[in-house]
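For this depiction, one protein chain was excluded, whereas all remaining protein chains were kept in their positions.
On to chain A.
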């Protein structure tokens, strides 16, 4: 009796683990607001503790998800308000959402540690906004309901507006103005798409939607497809597909480094939702609508790679280079989804993880490298003086103890970033791209070149050329910075600034060594995605808590 009772208690507890990544940051954000801004260490510590707990929970959830649905408490479905799926709101955990949860919270952790060296002093309520961003991100990954996706999306975006403006300055405000305007317009599209889908199918639950779509009348089907297209545009704006991406480089380059690093995952939220909806709603089970919009994704993705590649080559400042690298990464993923090859999915997921980690590390690194260089640092100092708190200044001067071999460590990190971004052999960037290409050429029916279409060849060319362009651009910047630096001052770097960069890059290296297990996980995730009705069955048949 007692063992059964305790087992029950453990299962219940594990079940509630699923909502913790949303509730905890939300509560912590609220708690942090009334704390005085001068207690930054306290705020930082509380925020860090919260993000750390979320990260640990995310890793536990990922382990549970990896072990299969049997080990998941409640089948990985959390019913808010204890209403069963099509009527109530549900959170759904599967391998994909667990992976994204883990990635985003890990990234957030790194960015937060980094920010505590100096950037969180540049404005008010940094840590609260940061926690809200984490809560919104996690909610967007976990929700199984289209309208709640909108709510979490808005939460994430609202926090990101605040974070983009963090540190103030005319440049950031100008970029922020455009960023807010474009995202508000995109949110309107989101709502139109959601309501069209609701109007045609009468459901907002993604699992329910997947099941209803196959048996839909042709005229309703057209309405759903229209709705999905409008919805898709909203996410493509977020993901930065080519004609919709003009705001992205400016905004990302203007954001403070820790914020830009977290923004690397924001584009991936767009990709995640497109991947999820595409597979769940327009997958193999969708009947006549299967593969809807694939050509657009393919063409848009390829144009995005081309645009991003040109941007990478043309960038003078490293911030813009990194922002265009974000576009290349988005484009590669979108085109991979658009090609519609199930064999490529696992590689695409690995690429998503690897490129996000790399770009985030690069965003963090840029500021460290450029700190020793030029006017940028001076402008920053002026901004801090004008808008930060004055009493913080003396303290900051003391924090910056120059560690020996700073340039060597920075240089090494930069080299790793260059290798990862361009996809050169030993590291995960290469493995991911190789997995993508292998998926493209490894056709199950026949391994003949004649079966590989022109689009595939263009994709291959773009993938390799974008890597080459990244290599050239990184070399150019690296030589200018490390070899032939004119100013020659060694930047003052604190350990807690370089450590997150090193950890993110170490994660990529770890991913390279553990590519086998990682690919197995990705393959299992891809298999899940290819059988969407299994997931929707699981969501819809999940029992209510309390044994009824």
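Here are some notes:
The working rule: contacts are C-beta pairs under 8 Å (C-beta built on N, C-alpha and C of every residue); 3 or more make two chains touch, one makes a residue touch a chain; residues count from 1.
Please note the rule applied: contacts and distances are computed from a predicted model.
The chain absent from the displayed complex carries the UniProt protein name "NADH-ubiquinone oxidoreductase, chain 4L", chosen from "Sugar ABC transporter permease", "Anaerobic ribonucleoside-triphosphate reductase-activating protein", "DrsE family protein" or "NADH-ubiquinone oxidoreductase, chain 4L". Although one chain is not drawn, the whole complex shows that of A:41, A:188 or A:453 it is A:188 that touches it. Across the entire complex, the residue among A:48, A:147 or A:296 in touch with the chain not shown is A:147. Checked against the full complex, the one of A:177, A:314 or A:465 touching the unshown chain is A:177.
When the full complex is taken into account, the listed residue touching the unshown chain is A:198, out of A:48, A:198, A:296 or A:510. Panel shows chain A; residues 147, 150-151, 154, 158, 161-162, 165, 168-170, 173-174, 176-178, 180-181, 184-185, 187-188, 191-192, 194-196, 198-199, 204 of it touch the chain omitted from the view.
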